[in-house]
Structure formats: structure tokens, C-alpha cells
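One structure follows; several queries about it will come next.
What you see is the complex with one protein chain gone and the rest in place.
Coming up: subunit A.
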Amino acid sequence: MALTIKQQFSSPGGILKFLIKHNTIFIFIVLVIFSALISDVFFTSVNLSNLLKQVSGIGIISIGMLIVILTGGIDLSVGSMVALLAVTFAILVNTVILPLAIILTIIIGFSLGSVAGYLVAFQKMAPFIATLALMTIARGLGFIYSKGSPITFKTPGGEFMSNFANNSTLGIPNIAIVFFLIVIGAMVMLRYNVFGRLVIAIGSNEEASRLSGIKVNKYKFLVYAISGALAATAAIIVASRTNLGSPNMGMAWELDAIAAVVIGGASLNGGKGTAINTLMGVLILGLIGNILNLLNVPSYPQQVVKGGIIIFAVLLQKFESK
């Protein structure tokens, strides 16, 4: 029902309903306030820009993950793809001119994603299996091409990228700007473009989509390819930040990306989820890590807290659907 915010507040229990409906943003705000109260370092520009730098890589692959999940699929290969593509980018930076290195890396990412897309859309392979296989293949290839050790940037192009990735514009880290642009792009595509409409339609009822004359296979193929291209973008950013490409990068990132998408209220059955909420999911995960670091909580308890927050967020969404 097209109730305005005011109407929602004025109906009985309205505030609670409003909070449950917008639980992702609500959790985010609570976490920000909590962080600011508990640590005086939190609201410093150094800390905030570190936080944004840390989440940008995972954030970018989370957007790809969201688009895949909207069709009812899943992409487990993105973490390993980041490793393979970071190594690829490092090799390319050291051999060809920078713009070509960037374009080639993204094309390779798109192509690798296309393999998953082909298997899922045209060979009717279960997305979990197809991308699980690609996950180990990509990780393996990363180690093969790098011979097991990190490849450092050695050219002026590499230096340029490293500067870009570690600097800020108007106080916002450049790589976070890239991330935000991708979020905005995804928002626009999902909301105002036929592509987004059809991706959501396919995820909410694949058979009805097929019988409506929608090219279901084409779109299922495309979402994995796009996820691959976004993994490439994340790889370029992550490699540039550290000035090297390593086959150990992106370890278990696919799980963080899934967590971010789910915290953002998307349904793993497909058809439900938005880019802005995924952004919130990414920031929530990042915030938890950040504040626990500021409080000097060691990393193992951090994992426990992270898991707890995921459960809490999804439980809140249960209320929403009731």
C-alpha cells in the first residue's frame, strides 16, 4: 500500500513497523551511533576513510552478487576471481600500457563470468555447482600464473594506479568513489532499465518469465558475466591499493558478499533485493569489523559477532514479511 512515512507513523505500532520495514538502514544507523559513542577515534577522517577503503572491494563484488541472486542464482567464484584477476592485472600492468591493462582485465573477468553464465543458462547446471567449480579453477589458475607469490607493480602505470587507489578526492577515497558509482549504476539499472526489470521478473517466477516471451537464458547468462566484470573491477582496486597482485587475495570474499546481500534484505530465492540495501549490508559488515578493531577485539571473536549480526538481520526481515 502506498502509505506515506507519516501515515505509517500515525497508525498503531507504526514506528515499529517502519523500523522493521527499513531494518537495514535502521541497523546501520544504530551501529554508527553506537560506534561514535564507544570510540572517540571512530569519527576521525582517517578511520572513516580506512573503513571505506576496506569495504570497497567486497562492496563491488557484492553488487555483482546481488544481481546474480536476484535471478535466483548464486556466484561462489567471485572471491577466487578477484585473486586470479588481481594477478592478471599485475602481470598486464607490467607488460602493456595502463588503459589496455584495465580494459583487458575487465574483459577477462567478463569472459570468466560468461563461462559460469553459459553453464548455468545453457547447460542448466545448478549455479552453486557451476560457480563452486569455477571458484577452485580460478584460485588454482591464480597460483599457477603468479607461481605462488605476489607480483609487484613495476611500471609508472602501476605507480599511477597505486596513487589513485590510496588517495582521496574531496575527502572521499577514490576507490570508494568507484564503488559508489557502481552502486548508483546498479540502482539505476535495476530500477529504471528493462534489464533490471527482467532480472527481477526471472528471479520471482522463471516459468512465467519464459511464457511471457522473456529471453530467460540471455539474462541468466549476462548476470554471471557482469558479476565477473565487477570481480575484475574489484581486483584492479585491491591490487592497486597494495601495489601488487597476489593469488591469496579475495579469500572467502564470496561469503562476505553473500552476507552483505542477505543483510541487505535480498531473498536467496531471487526476485527481491535492492542496490542501496546491499550497500547498507556492505557498510554494516565493514562497520562491525571496524568498531571491533577499534575496541581491540581479536579476530576470532569478531567472526562470532559477525555471524550473530547476520542472524539478527535476517530474523528482523522475517518480521517484515509477516
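The rule is short, and it goes like this: contacts are C-beta pairs under 8 Å (C-beta built on N, C-alpha and C of every residue); 3 or more make two chains touch, one makes a residue touch a chain; residues count from 1.
Assume contacts and distances are computed from a predicted model.
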Chain not present in the shown complex, as UniProt names it (candidates "Sugar ABC transporter ATP-binding protein", "maltose alpha-D-glucosyltransferase", "SpoIIE family protein phosphatase" or "Acyl-CoA dehydrogenase"): "Sugar ABC transporter ATP-binding protein"
Contacting the left-out chain in the complete assembly, out of A:122, A:192 or A:312: A:192
Positions on subunit A where the hidden chain makes contact: 1-3, 11, 192-195, 197-198, 200-201, 204-205, 207-215, 271-272
